[in-house]
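Could you have a look at this structure, given as C-alpha cells, before my questions?
Only one protein chain is missing; all other protein chains are in place.
Chain lettering (A and B) follows the sequence in which the chains are written, and residue indices restart at 1 in each chain.
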Amino acid sequence: MKYEVVIGLEIHVQLKTKTKMFSAAPYNYGAEPNTLTDPVVLGLPGTLPVLNYTAIEKCAELGLMLGCKIADVCKWDRKNYFYPDSPKNYQLTQNEQPLCVGGSIEIEMPGASRNIEGAHRWVELNRIHLEEDPGKLTHTAFDSLIDFNRAGVPLAEIVTEPNLYSSSEAVAFLNALRNLIIFSGISDCDMEKGQMRCDANVSLRPKGLETLGTRTEMKNLNSISNVKSAIEYEMKRQAEILDSGDKVIQETRRWDAAKNISLSLRSKEEAHDYRYFPDPDLMPVVMDKARIEVLNQMLPERPFDRQRRYQKDYDLPYTITSVLCANHQLSDFFEETLGLYNAPKAIANYLVNDLLRELASNSEQGASALSLSETKLKPQSIAELVEVVESGLISKQIAKEVFVEMFASGALPKSIIESKGLSQSNDSSEIEALCLEAIANNPKAVGQFKDGNIKAINALKGPVMKATQGKANPAILDELLQKLIESGE
Amino acid sequence: MSDLFYSNISELQAGLNNKTFTAVDLMQSVIERTEAVESEVNAFISRDIEDALKQAEASDKRRLAGASLGALDGIPVGIKDIMAVKGQPLRCASKMLESFVAPYDATCIEHLKASGAVIWGRLNMDEFAMGSSTENSAFSQTANPWNLDCIPGGSSGGSAASVAAGQTIVSIGTDTGGSIRQPAALCGVVGMKPTYGLASRYGLVAFASSLDQVGPFARTVKDAAILLESLVGYDPKDSTSLNRPKENYSKALEQPLRKLKLGVPSEFFGDGVDPEVKAAVEKAIDWYRSEGHTIVEISLPHSELCVPVYYIIATAEASSNLARFDGVRYSHRSSDAGNINELFNKSRGEGFGEEVKRRIILGTYVLSSGYYDAYYLRAQKVRSLIRNDFDQAFEQVDAILTPTTPTPAFKKGEKSDDPLSMYLSDIYTISVNLAGLPALSLPVGMTQEQLPIGMQIIGKAFGEADILSVAHAFESNHEFKDLRPNLDNSKQ
Partner (left out) sequence: MSEKTEIDINYVAELARIELSETDKEKLSGQLKDILVYFEKLNQVDVTGIEPMAHAHKVQNIWREGDQAGPVFSQSVLNKMAPESRDNQVVVPKVVE
C-alpha cells in the first residue's frame, strides 16, 4: 500500500540567558562538572525557585518572531517524574497555559538543484512553552555520572502541529527554525552543544485518508541528519508493520545514531502519569501588553524577509542570497559593510566567495571551520578593499592577494598595498617600453591579433604583467598594446 | 543566676545591659538546664554547645563595644530541625537526612543572626513536620514537660517543650496545619503562626508550600512579639513572601487595648470539645466580655470540610515536595540497590517513616491521572469557600476566639495507629492555614490533671499586632505565664 507520513516535531531550545531559569547560578557550555550549581540548582531541601524575567521575555520574543499569541498570564506547573538528572524529581513547566500559543514559520523546500530556489510554505505551530533543563547523565560501562551544570537552564519547547509530510520537510523546517532563532539572538542553537534538541512524532496513513495513524515518538535526535534518518527508518519500519497487517504500537523509541536504528523505550512507557499541578512556589506573571507591543515593534528581520529584500533591493541572485541569509553573522557583516561603502554585489561576492573559502580552509587544517567573529576581518576591511578595486588602485587579481593577507593579519587593505608596494603601476613610459619589447618578441601573437583574434593579446600581456609583478593596470595595458600594434603597422 | 533560663527577654536584656550577667552566663544557664532535664523531655535532636557559647561570646563583645544589635542580641533561640542553619545538621527528624549538613542559611536564620540571637540546637519534630504528636520523629520521643507520659503536640513538639521546660528562652517552629499553635497549647506556651507570606519560607524544608509558615514560641506574648519582629520581612528568594513595611509588634503591646468585637464561631464549641477545654476557653471569653469587649457569635459554616481539604492539598504538595529525597544527591541511599529504580524505591522505602509514606502515597493518589479534578481541584475550590467564611466573619469582628485543640495533651501511643483521629486533632487550627491568616495560641487554663489549655486567637490578614494585643491583655491579668511544669521535682 502507498502511505503518507505525518510528522510533528517537538524542539527544545536553550535560551541564551546568563543565568538559570529559577536561580542566579550562571550557565555556560563546557564548564567543569558541577561548577555551576547553587542550593536551588541542586534542589536542596528548603530552596525555592525565583523566575528569571529575562527568560520569559526571550521566550515571548521567540513567540512574536513566530507569530504566536502571547498568553495574558505566565503560569507554572509541576511535572512529576523520577529521573536522576532531575534535582527535584519534578520539572517546572507550563502544561495548562503555554506562554506562546499557535504561530507558524516559513520554510523553504529543497529546489530542483542547489542553485534553484525551492518552494516556500508555512508550517503551523501548536505552542511554545518554557521549562527547565535537567542535568546531564554520562554513562560508563558500569555506572552513570551526573553533572548538574545544565540543570535549570531555561528551555523553550516548540511544538508543531502534525503537518510535516516528509523527512525533507522536517529538515527544511528545522533549518528554517534554527536560522530564525539564531537571527533573533534568542539561542545559538548549536545541536552539538545540546542548545537545540528534537523529538519527532511519526505516523503513517494510507494515502488519501484524513485520520491520523498510530504514532511513535522518536527521542534523542541530536542532529538534523539524525532527524532525517530516524524519520526515514521509522517510515520504513511502520510501513512493514502495516503491510504485514499488524498494528503500530504507540511508544517512545530512542534513535541510536551509531547503529542507525531505533529501539523501543518500554521503561518510559509504564508511568506516563505526571501528576501535573500548579506550582505553589511561583506566582503568576501578568504579561505587560505594552511591553509585548514594544518587543513586537523591535523584532529583528526574519531571514526569509531579509533574503527577499536582498533580491529586490540589491538585485542579488539566489545563489548569493541563499548563502548570505543562511548565516546570520555573514548577513549582518554584509549589512555593516554596505553601510560603509555602497556596492552590494561586489561586497556580497567577497563575502560569499573569498571569505567563506578562507573560513573553510581553516577547517581543512583539522580544526573546525572558523566563525566570522573569530577572524580579524572587519566590515571596514571589505569596504576599503572594494573601494580600492573600484577606484583602480589595484586589480581584482591583486585584490585576492590583499584579501588573503588581511584575513591573516587583520591589517586594512590600503596599508597592505602600501607596505607591499602592490598599487597598480601607471608609469606609462616604463610600461610602453615593456610592451614594445613584448610585441617584438611575439610576432606570432601580433599576427593573430591583427587577423582578428582579440584574445591573442593576452600572450603579450603576460610578459608585461610578469615584469611588473602584476602591478600594471590591465585596462590601461590593453589599450596601450592595441595602440602600439596599430601604430606599428 | 540559677533561673536565668526561665526569664523573659526584657528581664534578660536589662541584666545584660546592667552587666549583672553576660550572654555566656545566660547560655551556660540554658545549657545546664537543658542537660538537667533533657533525659526526660527529649526536646532536641542535636545541639552544638561549643558553637552556641561562641555566639554568646561574640554577643558579649558587641555589647562591650557598644554595638549591641537589639532586643534579641545574646538571647538563645531554639530552632526546629526543619530550618537550614549553615554548617549544622538539617535532619527534619528523618533517617532520610540523617547525615545531611546544610550548606546555607534559611532567610529567617539570617534575620536571627543579624539580630544577634544565639542559634541554639536542633529541636525535635514529627518527621518532615507531618504529625500532631512528635511521635513521628526518627530519633527520639519528646515528652510533654507537664506530664512526661503525654505527647507535647506536633509537629513542632521540640520547639514547644523546650520553651516550656526552660531549655531555651524562645524558639521557632513551623506551622502548616497547626504545628505551632497545637503544641504551644498542649505545652502551655505562646505560639504564633503569622500571615502566610509574612516570613520567608526560603530554607524551611517544604511540607505543603501553600500552607507552611515560620513562627515564634515563647513563654510570654511580648517575647513572641520580639521574636516575630526579627523573623518577618520580605525575601526576594521566596516568591510568595510579601513586601510590606515592618511593624513594631512589641511596641504595639504598650498601647491600652481598644474595645474590640471578638467573634466566637459556634462550630468550634460543639460535641468534639473536651468539657474542661471548653470551660476554660469560655471563661477567657467571659473575661474579655467583662473588660468591655463585644462578643459576637459568628458562623464559619465550612469548618467541618477543613480536614479533608487540608489533607488533600497538603499531601498532594508534599508528595511532590518530598520527591527530591531520592538517594541521589544528598539523602539516604540504600546499600541494596542494583539499578536506578531500586535506588529510588529502596532509599525512599528505608528513609521515610510510616506517616510520611502514608501522606506521600495519599498525595500521589489524589494527583494521579483521573483523580485530579475530584480531589485536588475540588479541594482548592472548597478552600475558596473556607476563605470566604473568614472574609465574611471579619466584616463583623476584629478577631476570632476558639479553642486551639479539642482536647488537652493525650497519652503517647494513644492515636499512633489511627491516623484519621490524629488528623482530627488539628480540626481547629487548619482552617487558618487554608485561609492564610495569622493566629496564636495563648495559655488560658489548666485541667484538673495539670495539663495546659490553649485558646486560639485568629486575626485578619496582617492583623498580627491586633491578636498579640488581644493576647497580651489577657496574659497581663492572669497567672498562666508564670506556671512552670514540675520537672525539677520529678528529678529529685
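Quick note on the criterion: a residue touches a chain if its C-beta (ideal position, glycine included) is under 8 Å from a C-beta of that chain, and two chains touch if they have at least 3 such contacts.
The model shown is predicted, which means the values in this text are computed figures rather than measured ones.
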For a quick check of understanding: of B:A36, B:L148, B:I295 or B:A337, which residue touches the chain that isn't displayed?
B:A337
Of the residues B:K113, B:R348 or B:K412, I need the one that contacts the missing chain.
B:R348
Which one, A:V286, A:A408, A:A433 or A:A475, makes contact with the chain that was left out?
A:V286
Give me the chain B residues in contact with the hidden chain, please.
100-101, 103, 195-197, 210, 236, 239-240, 242, 302, 304-305, 307-309, 311-312, 319, 323, 326-330, 332-333, 337-346, 348-350, 352, 354, 357-358, 360-362, 364-365, 368, 371, 374-375, 377-385, 387, 419-420, 423, 435-436, 461
Take the complete complex as the reference. Which residues in chain A touch the chain that isn't displayed?
17-19, 23-26, 32-39, 42, 50-54, 56, 82, 84, 137-148, 220, 254, 265, 267-268, 270-271, 273, 275, 278, 280, 282-286
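Convention: only the chains that are shown with their structure count from here on.
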Chain A-chain B separation of Cα centroids, rounded to whole Å:
57
Within the complex, chain B is touched by chain A residues 39, 42-51, 78, 80, 82, 84, 87-90, 144, 146, 273, 275-277, 280-283
Applying the document's contact rule, which stretches of chain B touch chain A when the two form their complex?
82-84, 90, 92, 97, 100, 102-104, 106, 201-206, 208-210, 236-240, 316-317, 319-320, 323-326, 328-330, 340-341, 343-344, 364, 367-369, 372, 376
